[in-house]
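Removed: one protein chain of the complex. Kept in place: all other protein chains.
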Amino acid sequence: MTGQPQPGVPILRLGDVLVTGLLNELDDRTAVAFTEELTERISAEGARGVLIDISRLEIIDSFVARTLMELTTVARLLGARVIVAGMRPPVAITLVELGIELVGVETALNPEQGLAALGWRQAPQPPEGARRGTAR
Amino acid sequence: MTTSEAAVRERLTRALQERDEEIADRWVELQMEQALLDTDIGEAELREEADALIKALVPGLQSGVPVDRVVTSTPVLYEAVVGLSLRRARAGATPTATSLAVLALKEALLRAVQRDTRDAEELFASAVFMNRLLDVAGALSFETYVEGREEIIRRQSQQLMELSTPVVRLWRQVLAVPLIGTLDTARTQVVMENLLQAIQDHEALVAIVDITGVPTVDTAVAQHLMQTVNAVRLMGADCVISGVRPSIAQTIAQLGIDLSTILTRATLADALAAAIKLIDGPGPDGDEGDGR
Partner (left out) sequence: MALPGESILASRGTKVSARAQSRRPPAPATYPVRTEEDLLTVRHAVRAATVEVGFGLVDQTRVVTAASELARNAYVHGGGGTVTLEYPHEPSGRRGLRLIVKDDGPGIADLDAALTDGFTTGTGLGHGLGGARRLMDEFTVRTGRGEGTVVVATRWTVR
């Protein structure tokens, strides 16, 4: 709990999709650095899709929401589609009560479905890209 | 504080310390006599309460706090009165019986003082002092009782609400919530909480909110529906609203409520068909293709 900004959120590359995540302790500096790095990678690597895993975020306030919306807009301008995956139920409820709609941001239940939506599929591919195995 | 009040305090303190058994006995007896306590609180429990409260009065009297604030500003005494009142509230006693039970302590206490002195003036001063001291306890007891009952009612309505919003699984990755009754803020919160958790647990892709059992849709209800839909979408699932009766559709149109971004269907069956189509469509989240 040192409040030190975490330098460099890892950004992985899977084909033409970039996969990354947001940490819980997002402050201004980290957010700006993260947006810059991601933007550079999209443009340098010609990424067509970006998956942002937010399942670790315990809250999304208007600052984090704005960061996500800006990222989405910037990525779209560069020709990449962004999917935000794994929002926790309490976070989703709080966001709508807060009155934030995450305009233009696409969502997926989890990273796997987000990747499937971005056209990055596992082989052999199940009929409709649906998940298997863990459904209860 | 006048000297006579100091004397009264001392006399009462002594009575409470030396005649505690006697006071407790008499107080319990009076409460049993009042027969107002139509509850399952037993004599043993009454006795326990009495012992605690009598003991708690001593530090209150010795604190030097003005008489009408003794009960509220002596923690142990305050707790004793509050605890007693809440137990009565839960056991189903009436608020009047609860207050009267507390006030009966006056009589028990005065009797004990009477055994130490027969001086009329002193007895009068003691009675006045005790009234001031314990009327506050009676009022606190009444207030606590009411708050305690309100708390019970709040809990019950919360439980009722949770029972009345079941989330059912209709199909692989399709969930449904049949809403019955109105959709206010509190209800919306419960619906969202249950639905979103179920979406996560079942990895559902479509949630159907059925409003067949909702009598009217006004602007507030529409807003709450929108909130629910938005929350479902943030999770990465789609939402379909079913059970839109013709009369409700008309009301929505007349009120100028914009539900155009929401997929709606007349019946639950239609909604299920739409949901299955969404799942079997080209994209798993229904948002097919790379729309650029």
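Labels A and B are assigned to the chains in the order they are written; within every chain, residues are numbered from 1.
Simple rule for what comes next: contacts are C-beta pairs under 8 Å (C-beta built on N, C-alpha and C of every residue); 3 or more make two chains touch, one makes a residue touch a chain.
Bear in mind the structure is a predicted one, so any value in this text is a computation, not a measurement.
A.B. asks: Using the touch definition up top, pick the residue from B:32, B:186 or B:253 that touches the left-out chain.
C.D. replies: Only one listed residue reaches the unshown chain, and that is B:186.
A.B. asks: One chain is left out of this view; which of B:144, B:200, B:228 or B:264 touches it in the full complex?
C.D. replies: Final answer for the missing-chain contact: B:144.
A.B. asks: When the complex is taken as a whole, what residues of chain A touch the one chain not shown?
C.D. replies: The list for chain A reads 1, 3-5, 25, 27-29, 58-63, 65-66, 69-70, 88-91, 93-94, 97-101, 103.
A.B. asks: Touching the missing chain, which residues of chain B?
C.D. replies: Touching the missing chain: residues 68-69, 71-76, 78-79, 82, 85-86, 136, 139-140, 143-144, 146-148, 150-151, 154-155, 158, 186, 189, 193.
Note that only the chains that are shown with their structure count from here on.
A.B. asks: Provide the C-alpha centroid distance between chain A and chain B, rounded to the nearest whole angstrom.
C.D. replies: 40
A.B. asks: Could you list, by residue number, the parts of chain A that touch chain B in their complex?
C.D. replies: Within the complex, chain A touches chain B at residues 48, 79, 81, 85-89, 91-93, 95-97, 101-102, 106-110, 113-114, 116-117, 119, 128-131, 134-136.
A.B. asks: What does chain B use to touch chain A in their complex?
C.D. replies: Against chain A, chain B makes touches at 172-173, 189, 192-193, 196-197, 199-205, 227, 230-237, 279-281, 283-285, 287, 290, 292.
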